[in-house]
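A protein chain is absent from this complex, but the other protein chains hold their places.
Note that the chains are named A and B in the order they appear, and that numbering of residues resets to 1 at the start of each chain.
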Amino acid sequence: MKKLFLKIREDKNFIFTLIAIFCAVGWFLLVIHGNFSRSWQISLGLIFSIFYFLINSVWLAKILSRLGFEKEFQFVFGLFLLLFLIAFGLAIPIVFYKITPIYLAFLLILLTIVISLLSRLKRKGEREETEKELALVENNEKIKIPKFIFVLFGLAYIFCWFLLFRARTGADIRSPWLVIHPFYLYGWLFIIFIIGLLIFSKCRLKTFLFFIILTSLLLHSYLLVTYQTGFGGDKWRHLGAEQWLMDGHIYTPALFGEQISYKQLGPIKIPEVFIAGNKTSYANMWGMTIALSWLTKIDIFYIDLFLGLLLFSIFLPFLLLKIGSLFSKKKEFLYLLALLPFLFFPFQIYGSITVPQAFGFLPFLFSLIFLLEYFMDKFSFRQLLKRLVFLIPFLYFNYVLYLIVFLEIFILVFLLKNFYKFKRGKTIWLALIFICFLVLVFLIPLLDTNNQYSSFKKNLTPTDFKSALINFPIRILTSDAIFPRLYRMEQDNWLYSQTGEYLSRATLLKALPWHLILTPIILFLIILGIINYRKLFQPKIGYLFVLVLVIFLLNQFIGSYFMEGNHIFSKRLVILTSFLMMIPLAWGIYCLTEYSKSIFSRRAIIFALIMIISLTSTTVYASGPKFQTVSSDELAAAKYVWEKINSSELTDKHCVLANTWPLLALEAVSGKQIVTGGFLNYSESERVRLFENMNTTPSIRYLEKAIQTTGAEQCYLMTEERWMLFNHQSQIISQLDLILGNHQNIGQVMIWQYLPR
Amino acid sequence: MNILFKKIAGTAHYFLRNTFIIMGICFLLLIIAEDLYTGFFSFWFDIRGLTIGVIASGILALFTSRFIDQS
Partner (left out) sequence: MKIILKIYTILLIIGVLVFFGWLIYKNLAITGKIFVVNDFCNKSQFIPNLYPEDRVGTLEKENGICFQRIFTEPVYFKVNASRTFSKAKIKIIYENEGKSIIQLGLMKRKITPLDWRYDLQSADNHISKDNIEEQNAEFSVGLDNITDHSLEFIISASGLNEGGQEIKIRRIEVELSRSPENWQAIFTDLKNYLFRKH
């Protein structure tokens, strides 16, 4: 394998360039001839894709090695960058126009040529690459782990997978923990404990990463495996959008192919497409999903199920190690950093689903590496600007919050670097930093007010400020919700998802109020880490992260106490807050094991800290999510209704009266042809009222009103017994059968069709 | 006095450590039994006392750990 990699890197006579182009062309020919549906075609397509990815990843690894990436990271980051370059390349036409398979083929060929040429570029006087190594600094005192522990680890691992599959269900459940056996959590506790021991043993980096990825796949599969139809509500909207785009449609607003809509931005009028955050933020995720579906012929439903989980499990540890290596090369610290995403609920859940907020976090971390390397004096400002020429557009076609945060950190890095660099004029730089700090504290709350998504509360008094100042730290200390629970749906927090309810029946969770004990301990370790930043080789990187963390916490403070509405940006800082807590937490734990010999024995404190990490991870894991989902009956019913509508020759106006969740499924299966059942939006009160009425006192006039509102020629009613008036279900069903004819049963879902004469 | 204190602490560490381990295993077995047979212990007593006892013995074992050479 190493010889093959070397040959690819050399690429004598452009042979591998030609092979990669051939793979892209070959795939495209399979698509346009024979429709790429026979098994031999699919196998051939997969082979083409594998070779294409392998060759281009090796070249990107070569480019990254020139940019200073260590050899342990090069290939993985090469593969990462290739995937996101494809996503970026497809995002551009998705935003401005539309996409087709020929565009993807063109993109793949163009990328191959560019990457191949760039990988051959050498700077003047540059010798053959000297491979930079990570060079971890190890402690000589190591824990010995008996071999039988690994056998137990394997057994626990398999047992946990068994329990997940045993819990698999198509029913509508509020939380996966209602169906996952409590023993899964004990298995998880044991697995994390073993991984914790590995950190302080003589485990090599490759082996450790192998265990981390394996464990991460298990952790993040609890939603994938448990829910037959997948978890979440927004996923259906994204599936609908992806199917719409794959069918060759334009996703409005666009720049070409339809009338351009404009928006006023101060004194300027610009095409809406440039500031349609809900399109530019999602386009790269749609692009990658569509590309992988076209390349592998796997349905986008399954790509969507697995993509987020695989991206997080494989790439996040490497991204964290790379960023962590800029802080310190201490092995235990870096290993801890790779483990700690298992502790925080935002990382647990966002690594389990494919949503733009999680998807976009990874390219943000990748871009952050360059910013931090500049801050650590690895290259000049001029070289940073060259990188920004690519990174800014790269993040523009990404979840927009991360672009904003990246620019914020860029400004802080610039100011702080000059503060540290110049011996004179420090006061001016400090003043600038302070002004910048004040601006950034209010920036994200102000952005929340965009499009009236949020607004500042009126009639605030000094008492409100006082109680907010006392209440906010208490909420952080007790893992209480920072933002109000809207619509009774649980919102994630920086550590625990929620603390008001036991979702799993595991007795361990009820033994003590763990969140009240463990949250202060974790915060203590974080503060300890921050205090010990002075022990870092260059503490300034730690102080930068502290400054950014304080800004985000203040953003959330302002958003939750002094504003009302959706908090579209400040609420979504949660994964960033957890990330910024993770680094001082890892450093604090490391420092406690290294520098507390006068208080504890090293073995004892390591054991105690691993116990704390394991307990925290397990209790946080079991704290959420709590959310409604689409059941398999609802998905099947949505498919049935779509088939009926699609086969009838009626107008493009549709009417489907149902609960929100089957309508989300319908949006996906119809490829966005039916959105919210033909009504205005999911929370439209008229739709909700009509649906409720049909479930309590059914009458033709409600369906006629629905037809009138949607402009359709017929209307479907989809409902279940659980939505009907209690103790009157059979009467209501009989009445509906009487007025609309016999219903169709799809599992628990009942469907009626109303066709006015 | 200082040396005596360190000796006592060092000796106490082993007792506390064994208490922590055995009571910890007891705790784990109890919660597993409760999950298998609802009410196995919860109908008869409150486990919070045992949990706090396990944690307390663990903390004391931790703080006496540096004296084990002195025992």
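As a working rule, a residue touches a chain if its C-beta (ideal position, glycine included) is under 8 Å from a C-beta of that chain, and two chains touch if they have at least 3 such contacts.
This is a predicted model, so every value here is computed, not measured.
Touch with the hidden chain on the side of subunit B covers residues 11, 14-15, 18-19, 22-23, 25-26, 29, 33, 36-44, 71.
The criterion applied here is as follows: only the chains that are shown with their structure count from here on.
Those residues of subunit B that touch subunit A in the shared complex are 27-28, 30-32, 34-35, 42, 47-48, 51-52, 58, 61-63, 65-66, 68. Residues of subunit A touching subunit B in their complex: 182-183, 186, 505-508, 511-512, 597-601, 603-605, 608, 611.
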